[in-house]
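Note that this complex is displayed minus one protein chain, with the remaining chains in position.
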Amino acid sequence: MTTASTGRHFLQIPGPTNVPDAVLRAMAAPTIDHRGPAFSDLLAELLHDIKPVFGTAGPVVIYPASGTGAWEAALVNTLSPGDRVLCFETGHFATLWQEMATRLGLVVELVPGDWRHGASPEAAAERLAADTEHRIKAVCVVHNETSTGVTSRIADIRRAIDATGHPALYLVDTISSLGSIDYRHDEWGVDVTVSGSQKGLMLPPGLSFNAISDKALAAAETARLPRSYWDWAPILRTNATGFTPYTPATNMLYGLREALRILYAEGLENVFARHARHAEATRAAVRGWGLEVLCKDEREYSGVLTAVVVPDGHDADRIRALILDRYDMSLGSGLGRLAGRVFRIGHLGHTNDLTLAGTLAGVQMGLRAAGLDVGTEGINAALDLLGQPAAPA
Amino acid sequence: MTTASTGRHFLQIPGPTNVPDAVLRAMAAPTIDHRGPAFSDLLAELLHDIKPVFGTAGPVVIYPASGTGAWEAALVNTLSPGDRVLCFETGHFATLWQEMATRLGLVVELVPGDWRHGASPEAAAERLAADTEHRIKAVCVVHNETSTGVTSRIADIRRAIDATGHPALYLVDTISSLGSIDYRHDEWGVDVTVSGSQKGLMLPPGLSFNAISDKALAAAETARLPRSYWDWAPILRTNATGFTPYTPATNMLYGLREALRILYAEGLENVFARHARHAEATRAAVRGWGLEVLCKDEREYSGVLTAVVVPDGHDADRIRALILDRYDMSLGSGLGRLAGRVFRIGHLGHTNDLTLAGTLAGVQMGLRAAGLDVGTEGINAALDLLGQPAAPA
Amino acid sequence: MTTASTGRHFLQIPGPTNVPDAVLRAMAAPTIDHRGPAFSDLLAELLHDIKPVFGTAGPVVIYPASGTGAWEAALVNTLSPGDRVLCFETGHFATLWQEMATRLGLVVELVPGDWRHGASPEAAAERLAADTEHRIKAVCVVHNETSTGVTSRIADIRRAIDATGHPALYLVDTISSLGSIDYRHDEWGVDVTVSGSQKGLMLPPGLSFNAISDKALAAAETARLPRSYWDWAPILRTNATGFTPYTPATNMLYGLREALRILYAEGLENVFARHARHAEATRAAVRGWGLEVLCKDEREYSGVLTAVVVPDGHDADRIRALILDRYDMSLGSGLGRLAGRVFRIGHLGHTNDLTLAGTLAGVQMGLRAAGLDVGTEGINAALDLLGQPAAPA
Partner (left out) sequence: MTTASTGRHFLQIPGPTNVPDAVLRAMAAPTIDHRGPAFSDLLAELLHDIKPVFGTAGPVVIYPASGTGAWEAALVNTLSPGDRVLCFETGHFATLWQEMATRLGLVVELVPGDWRHGASPEAAAERLAADTEHRIKAVCVVHNETSTGVTSRIADIRRAIDATGHPALYLVDTISSLGSIDYRHDEWGVDVTVSGSQKGLMLPPGLSFNAISDKALAAAETARLPRSYWDWAPILRTNATGFTPYTPATNMLYGLREALRILYAEGLENVFARHARHAEATRAAVRGWGLEVLCKDEREYSGVLTAVVVPDGHDADRIRALILDRYDMSLGSGLGRLAGRVFRIGHLGHTNDLTLAGTLAGVQMGLRAAGLDVGTEGINAALDLLGQPAAPA
């Protein structure tokens, strides 16, 4: 007998995250006519209220689609066949995004990486400076690499781009950072911010987003990759009248309204501080067990997840399976080249100190049950930190 | 004072339809790890159980997207830039689909229409017979035109295509017919069936589908329109292992499981008979009011909605607004060239005789309140029909 | 095949009524600690906000119990063994209440009735005037007899009592009238108002209420029927501190908060007008079918239900069963001596014109299917009335 499924499942993957009960209940309201006045009011409210979480005063487009769709949208709205994009090999999702770019007919210039660091501002500067003919049309960066727990320094990269005077667009994936880690579309000069619903926004998967700068809007006018579903123009045109060019995911929008209400009630500053604190407590536990955090540069520690390196001779997936079976907790697997070598602890979204404590207790017990000699210091190292009152925002 | 919003809203548009309470509750379950074993079981079950509703033994792809996305998927997976497609001007949605085709770089050959008839098998045969060089790569037909309430005869068109010996693919949009009107992907030789969640499948919007023939799968291997999000290949490959290439709309899938359970519990034959009966009762009411059904050919009457022509001198949208305000009922508007000239009564999905009776009562009262001289025969003409026991299936 | 269960069930009994979706969702929130501050806030809010619906500025006690429990509470808190109470034989529920009184050790003086009239103010005056020794300690009246659709004139009876100068307490059952028919505990000088959650308050069954006058509170100090669960004193004492003497039905209280919000958003005056209008439309239909309304006195027509007399030779229960089977609608049965002779149409709570129209259409079809020669005038007689805009409140 295990205790599996006798209580609430611990969903500690780095997304989808635990959807607040109130959001699930909001989503259970009857679907309404998406061409009627009630919908129009809802959409107008959301398009306004979504802006602060992106840190933008500009338009945000909401897709009934996964985050992967919003990746595609960012590319097809701004680029033309054969355009060159600068990408960084920061992990599995950055790799998928650049593979998508290639598949859509773009030419990817890839800055290689070790999956333990973020995108390098220095490398960005170097590549752009070398591109004197301005063949690079866009720089694509994943803000928080969900596969590695490394957060790239978006503002620094912006400064690096600016320093070169290069006109490339700046496209940033915030799928796993938005609503969890400080992010500022306007202030940091991002041209398209890509995001999704199922992480810091505390919704189920099924919505994704593009926040769009004026420069990106201008680029869209000449971009020639074929596009229809993802095309910003008809969306922005119909949104302005309170509607959408095709049927929206109405019930997800109900959830979004509630989720934004919850986020703003806590206050974005408090949300970010809470995530940073939980990440720090998690790293304290990892060190207490004598294990290594995958992320190498402390400036790039992720507030939303921590990838833990499993010592040689152990299989991270076997540990995860044991923890799932015995403690009813889902942890994230190692993806791509990290398969079997790391597991990932999600500590984002709708969560709190005691859920994190339970999570880390489960990891500690699971590691020990799997035969790793991690001792029992980890949990108390985390509790030492959680035991201190959070600083006022 | 109106009675608006004091009871349950009458959502009598031709989709989104009334989502059964049980489906909404199913969707409110906590989101699970889409990379874990519980998800894998769910997906396998759904991919199996979805087949009968399409009438196929082949693969069905489920997109986290609106039906419009599944239109795009059907095109980009099977066609190459510059390919010619044969389309029929049956109404607003057929028009949007062919506009999408053009936008994606295809060449549309359009059979004009009066928006009161379905796609003509004879015209299909004629065009294909004339295309001796086989430049037409696909024939695109909307099964049930949601904007007109006209149902094209998909099997007849198949026979017409076959009679010419033309090799074109056959792409059919069943967004508003699937699960409401008899449909047989395999038997009727359809190559790609496009559908969505928010009509006969009784779900909120947010999922869409492609059912795919072997011939379409083969076409996908050489099709050259750029594709990534919509690409069947990675979906089919990962689905085979119980997973998806990108994050699925998990909670919508919970709803789909429940919706399929409800559909099969009633029995598809019964579902179709119920829709046909409600459509017949609705037309009886329309005739009782002395008004005209938009659909001209009784072989093409729609089981899912009835578009009613408003007499000259009256504005259909004003009538709809009055009915919404006074009776808290949403009806469908005239779309495109039918704007202001028709309103549409949806009678599909999760509904029953008394809901239809309330609907028709509301239309009768609304028409009279708007000053139309429709008398009071309509409602009883419908009740005469509903008063007879439904035939056993 | 019938259409049963393919859409939303028509629950047209005079309670439990259709619970609004928003109330059901509110009730699905996690249960909280009933000894903590969040509960205390909730209770204080409810105890305040419940008052207007009773028309009282005094205390209202909320029981985790059915309305039958609140009947018992009214008796045991105010009376002593052997006390005499004046009751009226207005129908099934009045009969049950006086049987309860007898069972608890009280002596019932019963004013006989024909189940087609309310409690007679004249009879009340006569009995009290004759009781010169003031042996009658309480007058018990059911405001709206749920079994007959007859509404007693509570204010008139108060005036009749006052005219005699008799000191008896005045206990009124508003289980099926509260929140549907105008009611004024304070203004009408009622001492204990008994009510329940599952009718006009639009909640599931499980809560019941006593609104209590100062005179009743004083009576409670000397009343000697044994009491514990129902005892007002510990409830009022603990409520004053934000708590309850035993575990409250927390999730029902969540629902109550939402239901009160909905009621007050519509406005009690509008709520009462809506009920009266629906009752009038229902009676118009009944007359259109050539049938008889059970209630004999138009001053006593009920706003919440209409009991319809079935002609000799027909069995009301057979008609109800046919309607349930064929049209998925629940109607109320004849109770007690009315069994088989009437059926009852509920038109209260969370409902609207089109739901009523569907209901009456179903009744018309059902009566005809059962072989009654009722014609088809009924439905249009109702629609004539519903077709007129409701008067502004």
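By written order: A, B and C. Residues from 1 in each chain.
The criterion applied here is as follows: contacts are C-beta pairs under 8 Å (C-beta built on N, C-alpha and C of every residue); 3 or more make two chains touch, one makes a residue touch a chain.
The structure displayed is predicted, hence computed values, not measured ones.
Only one of the listed residues, C:V60, C:A223 or C:L324, touches the absent chain: C:L324. Listed residues C:G206, C:G303, C:G366 or C:G387: the one in touch with the omitted chain is C:G206. Of the listed residues A:V194, A:A316 or A:I379, the one in contact with the hidden chain in the full complex is A:I379. Screening C:G36, C:G290, C:G336 or C:P389 for touch with the missing chain picks out C:G36. The chain not shown here touches subunit B at positions 21-22, 25-26, 28-30.
Mapped onto subunit C, the interface with the missing chain covers residues 8-9, 11, 13, 15-19, 24-25, 27-37, 63-69, 72, 81, 100, 103-105, 196, 198, 204-206, 225-229, 231, 245-252, 324, 330, 332-333. In the full complex, the hidden chain is touched by subunit A at residues 1-8, 10, 18, 21, 28, 266, 270-271, 273-274, 326-329, 350-359, 361-362, 364-365, 368-369, 376, 379-380, 383, 386-387, 389-393.
Here is the rule we go by: only the chains that are shown with their structure count from here on.
Closest chain to the protein centre (all Cα atoms averaged), using per-chain Cα means: B.
Using mean Cα coordinates as chain centres, the one most removed from subunit C is A. Distance between chain centres (mean CA atoms), subunit A to subunit B: 35 Å. The centroid of the Cα atoms in subunit A and the matching centroid in subunit C are 54 Å apart. Centroids of subunit B and subunit C (each the mean of its C-alpha atoms) stand 45 Å apart.
Each of residues 25, 28-30 in subunit A touches at least two other chains.
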